[in-house]
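One protein chain is absent from this view; the other protein chains keep their places.
All chains are identified by letter, namely A, B and C, in their written order; residue positions are counted from 1 within each chain.
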Amino acid sequence: MTGMEVEIAGVRLKNPVMTASGTFGAGQEYGEFVDLNRLGAVVTKGVSNVPWEGNPVPRVTETPSGMLNAIGLQNPGVEVFCERDLPFLARYDTRVIVNVCGHSEQDYLEVVERLAGESAVSMLEINVSCPNVSRGAIAFGQDPDCLCAITSKIRRAAAQPIIMKLTPNVTDIAEMARAAEAGGADAVSLINTITGMKIDIERQRFVLANRTGGLSGPAIRPVAVRMVWQAARAVKIPVIGMGGIATGEDAVEFLLAGASAVAVGMMNFHEPRTTENVIGGIEAYLRRHGIENVKDIVGAVQDQVF
Amino acid sequence: MTGMEVEIAGVRLKNPVMTASGTFGAGQEYGEFVDLNRLGAVVTKGVSNVPWEGNPVPRVTETPSGMLNAIGLQNPGVEVFCERDLPFLARYDTRVIVNVCGHSEQDYLEVVERLAGESAVSMLEINVSCPNVSRGAIAFGQDPDCLCAITSKIRRAAAQPIIMKLTPNVTDIAEMARAAEAGGADAVSLINTITGMKIDIERQRFVLANRTGGLSGPAIRPVAVRMVWQAARAVKIPVIGMGGIATGEDAVEFLLAGASAVAVGMMNFHEPRTTENVIGGIEAYLRRHGIENVKDIVGAVQDQVF
Amino acid sequence: MQVQRQNRFKAAMEVVRTELLAGDIWSTILRYPEELAPEMREARPGQFVGVYPKDGSRLLPRPISICRLVPEERTLRLVYRTVGAGTEEIAAMPAGSAVEVLGMLGNGYDTESMAGRRVVLLGGGLGIPPMLELAASLYGKAAPGSGQEVPSAAERKTAVTAVLGYRSAPLFLKEDFEASADAVYIATEDGSEGTAGNVLDAVRERGIRADVLCACGPLPMLRAVRDYAAEQGIPAYISLEEHMACGVGACLGCVVKTKHEDPHSHVKNARICTEGPVFPASEVEI
Partner (left out) sequence: MQVQRQNRFKAAMEVVRTELLAGDIWSTILRYPEELAPEMREARPGQFVGVYPKDGSRLLPRPISICRLVPEERTLRLVYRTVGAGTEEIAAMPAGSAVEVLGMLGNGYDTESMAGRRVVLLGGGLGIPPMLELAASLYGKAAPGSGQEVPSAAERKTAVTAVLGYRSAPLFLKEDFEASADAVYIATEDGSEGTAGNVLDAVRERGIRADVLCACGPLPMLRAVRDYAAEQGIPAYISLEEHMACGVGACLGCVVKTKHEDPHSHVKNARICTEGPVFPASEVEI
């Protein structure tokens, strides 16, 4: 048996594979295709203090080897989440990580405080990087000082370990990872989507009602791997990697780059069983290479030898 | 006849389609496939003051709908360029735009001064954004003050109009475009490649000897269109758009987003005749929509109507 | 709104046959594996599938409605317009090849509630194909309790009228409807066949009476149907489209504004792929 267990900020996951926030609802929809008990963790869609309507449609569109989305963080709010979605997730033998979003510091703190008493919640992932909310939340994730400040406020309010989710839309990802660490983050996750745009040339209009959207999928994988590598070298806290993971091999690439765990996002839409396939693929890789424990490959990439 | 002529900084191009620097050599190689006389302009591979060796191999690798490169700006230097490559290009009825690279301010100025007397050179494109040179040149393109300063120095030294080529690896592309404009740039071009990485999981090594490389191709097109749109709204000088253009339709997307001209890069490697196909595709689009002049669609994208 | 169906799957199907019906409208017949018999038994007209392109640069499923489901032959028929690279790829898939399909998606029409009524189906353009399975499942059905599996003409209670709106001749699927509806009327925008105008022009011109309207087609048509139903005081069920990513309710990409708070989302947004694509016309803001 290969060892697939990993630990992030003191929380044990049976394997390093999670769902990426916003691509797996609160688990129910893909529960028809995937055995949720197999997953390292389910990361929920962003949850805010009150219900959010999100953006007008069209909200999604395909791009070469990827897609753009501008959902705008529609969600039923933390109360409905706790009453309806959390009990559903709690039935499974997997970790629940709640992705938290907000327009203001206060918004985040309200959600974090409301979740403090929920023992079914193992960790919080703080989305300071969603490019689709217009009221300035992106600034938290694009300025190191803001990021550090909000991290430490949330850290003080949170009962669970917090993962700061970083945006790739920055000049220096290492600096952002260090800012999160300095603020007390227990882990960082990256990458969120890269801001992009598509234009319908026949109608001469933006395809997305929001004009811009977030690019995800295999198209961005090389950028994600690079940033995970840079972040992992910059900080001591664990890094959770994501961006275009489709197979176990892709996941191994992130692990080698320095991620302690990985998340599967857009590719769930291509193949609902991607998360399970990724787990199987990592196991097969470890077996093929005679590696006993998945932890042994974290950050193990080396330079070419000639 | 649809009007395909455009003007950038006083220089007339017979059509808005150029080659992207570094993907078309100095024109000779693809001259076997494409009639160079058909092109709006040929943009050369980066030229430095002295010959550059570039990076060790592997220098290129494929990624989903894209590729990574870390050529490291190998080039024979400005003297050989002027003696061998420029006379070749001057034989064609197309504009020659020389892409200029350097490690230091002085490097850039030497090239720009050497080219000042070359009447066959219509414009200079200043690459302050190559992620593959290690001696700090990237900083010019990632800090607005540095960018503004170097732009104004080059502007003073240059005999030809200068196009500042912007890197997408920044938090705020509009700010960078404004910095170039403030420094006296005659135009900006974007995007250069997005820094990425690929790991060979079987060998647990970086695929590229340089570890990181620049991502280009259709994968990055949504990011490029977004940045072109943001830059075009931020400045009054013309914007030249590039990133993953494969067809006339793709080029129209950039024009609608606000680009006055476009460049074809990686897709030359997929289909050597891409530049000509793109020209034909734009013409067909204009005819189909009864648009008389390509200038009429520059920046013409609008919001959805419901 | 209607209860979400529980007949989801992702499976490979075999391309049996593809033919061009008219212009750029194609018909593809897929054969599904035996294992899917239970899911297909649960299928309802108005449900749709997601067809995955094979090209690795196109990763999202293409939503296409059930046009016809024939369990005896294990066939699923799709009729679609080639509008882009994905549908073109589907139309070019050779007979015998395999294609990945995500199904059965969406709620579909509640045909039981329509039994014994005069049901008028309004299909405009690519809204025509999904009406065929709806016609076929309503046609020849007696009202519940009649106790007749194959009722005689006199006992037949559900009256199915199809009104099909095309841009112009040549028409497609007309013969199929004639075999599955009590009456079929045609409208063409250019007047090349039937009523000149849209489906509602045909309804008015032919004086077609309805207890229930079911409609699929472009938004302006659906808005007109909603208004006509309100005017007539009858229910109308309309089938909506939106750009989709997951197709299963997970991404929240495909919402429509609703009149009242949606019980799933707790905002006035319902997921077309899950709570829809069929909605009572009076409950959505289109």
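One rule holds for everything that comes next: contacts are C-beta pairs under 8 Å (C-beta built on N, C-alpha and C of every residue); 3 or more make two chains touch, one makes a residue touch a chain.
Everything quoted here is computed from the prediction, not taken from an experiment.
Within the full complex, the chain left out of the display contacts the shown chains A, B, C. Screening B:52, B:140, B:206 or B:229 against the full complex identifies B:52 as the residue touching the chain left out.
When the whole complex is considered, the residue among B:15, B:49, B:69 or B:129 that touches the unshown chain is B:69. When the whole complex is considered, the residue among A:54, A:196 or A:218 that touches the unshown chain is A:218. In the full complex, chain C contacts the hidden chain through residues 55-58.
Taking the complete complex into account, residues 22-25, 29-30, 32-33, 45, 51-54, 57-62, 64-67, 69, 71, 74, 76-77, 80, 217-218, 266-273 of chain B touch the chain not shown. What chain A contributes to its contact with the hidden chain is residues 64-65, 218.
Here is the rule we go by: only the chains that are shown with their structure count from here on.
Averaged Cα coordinates give chain A a centre that lies 36 Å from the centre of chain C.
If each chain is reduced to the centroid of its CA atoms, chain B and chain C end up 48 Å from each other. Looking at chain B, residues 64-65, 218 sit in touch with two or more other chains. Residues of chain C in contact with at least two other chains: 56-57.
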